[in-house]
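Complex shown without one protein chain; remaining protein chains in place.
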Amino acid sequence: MNVTALLLAQTALTLDSPMTWGIGLGAAGLALRLAPQAAWQKLGIIAGLIGIALIGVALPPLGDVLPQVLFWLMATLAVFASGAAVTSRSAVYAAIWFAVSLLGVAGLFLLQGAQFLGVATVVVYAGAIVVTFLFVLMLAQPEGHSPYDRISWAGFAIPIATIGVALLIGTLVSSLPEFGSVGTPNEILHKTHVARLGGELYAKHLVSVEVVGTILLVALVGAIAIVIQGNPRRRTTSEEGASDR
Amino acid sequence: MDDWLSRFLILIPAFPLAAAILVAIAGPKLLKRWCHVPVIVAIAASFVCSLGVLSQVSRLSNDAVAEHSTLASAGFEHVVTLWTWADVVEAYTPPDDLEAVADGGSRDFRIDVTLRADALTAIMLSMVTFISTLVAIFAAGYMHGDRGYWRFFAYIGLFVFSMTMLVSVSNFIMLFVFWEAVGVCSYLLIGFWYEKPEAAAAGKKAFLVNRVGDLGFALALFLIWTNYGTLNFHDTRADGETDPVLISQAMEAQLAGDAPGDNESLVVRGVLGRWRIAANDYVTGKVALAICLLLLLGACGKSAQFPLHVWLPDAMEGPTPVSALIHAATMVTAGVYMVTRCTPLFMASPEAQLTVACVGTFTALLAGLIAMTQFDLKRVLAYSTVSQLGYMFLALGTGTVVGISAGMFHLFTHAFFKALLFLGAGSVMHAMGGVIDMRRFGGLRRRMPTTHATFMIGCLALAGFPLLSGFFSKDSIVAAVHDRVHDIEHHLEGHGLESNVDDKDNRTNRSHTTYESYSEPEHSQSTLGQLANLPAAQLHRFATVYQWLYYSAMFTAFLTAFYTFRAFFMTFYGKEVIPHEAGHHAHESPPMMAWPLIVLAVFAALVGGALDQTIIHGPNLFGTFLLHTPSLADGAAAATFKPFEFHGNVAGTSGAIAILAILLATYLYLGHQREIEWIRRLMDFEQFAKWFDVESVSRWKEVAWVKQLHSAAKSVGLGWLTGGLGNAILLLVLIAATPFMLGHFISPYKLSLGKFFVDEIYQLLIVLPLRGFAVVCYAIDRWIVDGFVNLVGRIPLLVGGLMRSLQMGLVQFYALAMVLGVLVLLVARVMLAAG
Partner (left out) sequence: MNEAALLQNYLVVGGLLFGIGLFGFIVRRNMIVMFLCAEMMLQGVSVTAIAFGRYHDDWGGQMLVIFIIAVAAAEAGIALALILMLFHKSGTLDMAFWQDLREEGQPAFIDRGVPEERAEDRVWPTLTPAGVEPEVDQEEQRHRSNV
């Protein structure tokens, strides 16, 4: 109890702070979404939305109206979609919600001025990785929902995970220091942003780029090797006949 | 070191040891069937060296006597120091409350590996090596084809090494070491056929029973160390110098008062050293009694005396040559040797000597009674060994040098004829395919003529047939006891002084005497030694006890002759019976086994008469030579000296008894053995049991005249009287029968057959309680100690069990654990930052 009190005293997570209630409600919403009863699941959605709203209230205002609205939109989209993704019964829906969440994140990236990364996230993640997910889902789960999708970890696992994660986020968020203003980030928000990004990447991080390229190649070869190892080449019928003879 | 005597002394144990090592290393692979060759050659070489020692000692002894005025005493000893084994400086603190018999000079605990040569050692060495040679030759034939051939001869070599060392070391610690070494060899050889459970058990029993004796021996050594401050037999200087001339100089300087300044040349008088013996500087009283009784306990263990005799008969499970070598001729005599060696210590305590005599006599009687009914040929011989060793102890217990000399003489002759008998038994056993039960064979004299003839000589010698070895030695023992009684009575009657005068006359009359020096000691007014200081009442008791010991010894002589010839007749006479195990080799043993028998037979027959010629008023060569031993040649022991003479009346009696017993055995066992069966039933109380049988007694009322009497009594109205009388008689018979009913189980015959149930009593009184205690200890160890340890061991298991339930193989729980860990770290970080 002392620990909790001290923790609460040392952070922004006081009981009269909307942030505290927001995180708590959000965590409760996530947990409720996984309950078997349909009504509870709906309650979970509401709780989650209220939680997001409360957290949003607790956040400091950005100052400008347009970025504020955009941020609200994108952040809500990203957080809500990700919450939906992790709690969807169907893996397909989860993948789709994940893609939606990625769109929100991409928007947040754009809002930060990271144009290239915003686009790259959409292209690489939503376009490639999520599609790969769906392919695998198609290969692996051709026939409807499985029991393991309908239930999550029973018993104490969900409460522990909920509380644990809520505490983790709470601690993370509340331990943020008060940042002072440092002025406009001229470098990032430069007109030739992408060109400078490329220059930075290929000038300062060339070796890393090469290494990452190699990693991708190795991963490609590895993925193929793993799948082939998992599926030994079947003998043709003529070979079977030969062996029978 | 550079004289022949020293070389011989070193070579005697070295040869067998080298042979044993050689056989042990090269035996199984290289020598194989020829393992006996190095051992026999080595032991024979040792024997030759022993003869060299004997002649050297004999020559030097006479020289020493001639010039003894420069030395401490008339005895002769020669000490060879090989190396220093242990040297602890300032180890000894003399006790305040004990008599100061320790030398003040040295306080070191110094153990030199020293060999000594004196008459006693020379005799023992020659006897041991001679018997060993013959037995090894015999064993080469007997053990032929055994799987452990090399092992056997390696053990034999080791044994001869240990035994020769045992008799030639000159230090109590070394004596103890080799005392144990021969025990180990005995254990190894008894359990030689260790696949046989009986052999393994017998080996273990011998070892454990000997431990009891060794405990006594060890305690005795502690007492000796405490009281004398040294454990050497001989006198030394503090720096280990043993040269007698140098010691004499140093000693005289010390006595004269101008002791040298340096500690190195101080004289440490050995426990059995000549200067100490000459001064008779020994503790007396209860301490001496304790030392002697503890030494006696040790001797009892090794020499199989009651109450530690139980191992020897069981030791017959070993190969027969081993029985002959160790358990008849050599090792078992170690106890006798030790007591003889420690004579000056025993001289200080007449009670201890009486105890020695009583133990010996009781053992002799007990073993003789047991041997009467045994059917195992080797067991009969084993009990006769125990019995004869009892005789030797009786002789040692007489407390006179003549008696001790007689005991050693009996040891010497007994070695020959008992080895002969055992080898003969081995020959029979060899021919009978390992069968040793006398009821299963008989009438072998035609098939095995050599064995028969040699065995007969051995039997006659053992029985004490006149003019054979056993006769002389046994007679001299009995005579010594008789003399002892006589001396005490003389002393009591106040003739002590006169008898002393007689002694003096006798001494001066002897032409070959070397003992004039004994007339000088101031405490030689009587041959009684320390006894003379005792009060008259106690002396009376001593006399009575010795008198009974004398009768008992005579009776045992009768038993000895009887059971020996019982075994002899059962084996070689009567109807010829061959057990089926014998197969086709029921014939005379090969020459390799026959020749040792013949040699031993010759010695068994002649050695007694040759060495003790007092019967024709010749010299007693053995006794005269033996008394050159320092322990016997001076001090209190020498004071008891009387000239060796032949006691015609005692010898005649014992000879007559032996012949009578032999004739009785002949009568009983050569015929149809009907009488012996009757005696057996008598001794088994079978007749008594019949007389007191309740059923037959109750049948009396069926007898005609009893019936008539009863009806007649009834007719006159006295029926109650006769009826009551009858019932009373029945009741009386019932009461009277009870002891005999019991007696049927513990009749003399059954007692003898069951070896007086000593083993069973030990089982009940010692083994079972110990087992019970062991069970309790086991339970404590198993449940309490182990339980505690297991409990400690269970704590991590318990904690682990708690943790184990977390290891459920579900990956996400591991992830959760990691999250919780991160959370803890984070919280800690935040709180630390908060201060």
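We call the chains A and B, going by the order they appear; numbering starts again at 1 in every chain.
Basically, a residue touches a chain if its C-beta (ideal position, glycine included) is under 8 Å from a C-beta of that chain, and two chains touch if they have at least 3 such contacts.
The structure presented is a predicted model; accordingly, all values stated were derived computationally and were not measured.
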Sole contact to the chain not displayed, among A:Leu25, A:Ala47 or A:Val79: A:Val79
Absent chain, residues of chain A that touch it: 26-27, 30, 34, 36, 38, 55, 59-64, 67, 71, 75, 78-79, 82-83, 85-96, 98, 101-102, 105, 108-109, 112-114, 116-117, 120-121, 124-125, 128-129, 132-133, 136-137, 139-154, 157-158, 161-162, 164-166, 168-169, 172-173, 176, 178-189, 196-197, 200-201, 204-205, 208, 212, 215-216, 218-220, 222-224, 226-227, 229-231
Contact footprint on chain B, counting only the chain that is left out: 804-805, 807-812, 815-816, 819
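Basically, only the chains that are shown with their structure count from here on.
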Chain A partner contacts - residues on chain B that touch it in the complex: 812-813, 816, 819-820, 822-823, 826-827, 830-831, 833-834
Residues of chain A that touch chain B when the two form their complex: 3, 6-7, 10-11, 153, 157, 160-161, 164-165, 167-168, 171-172, 175
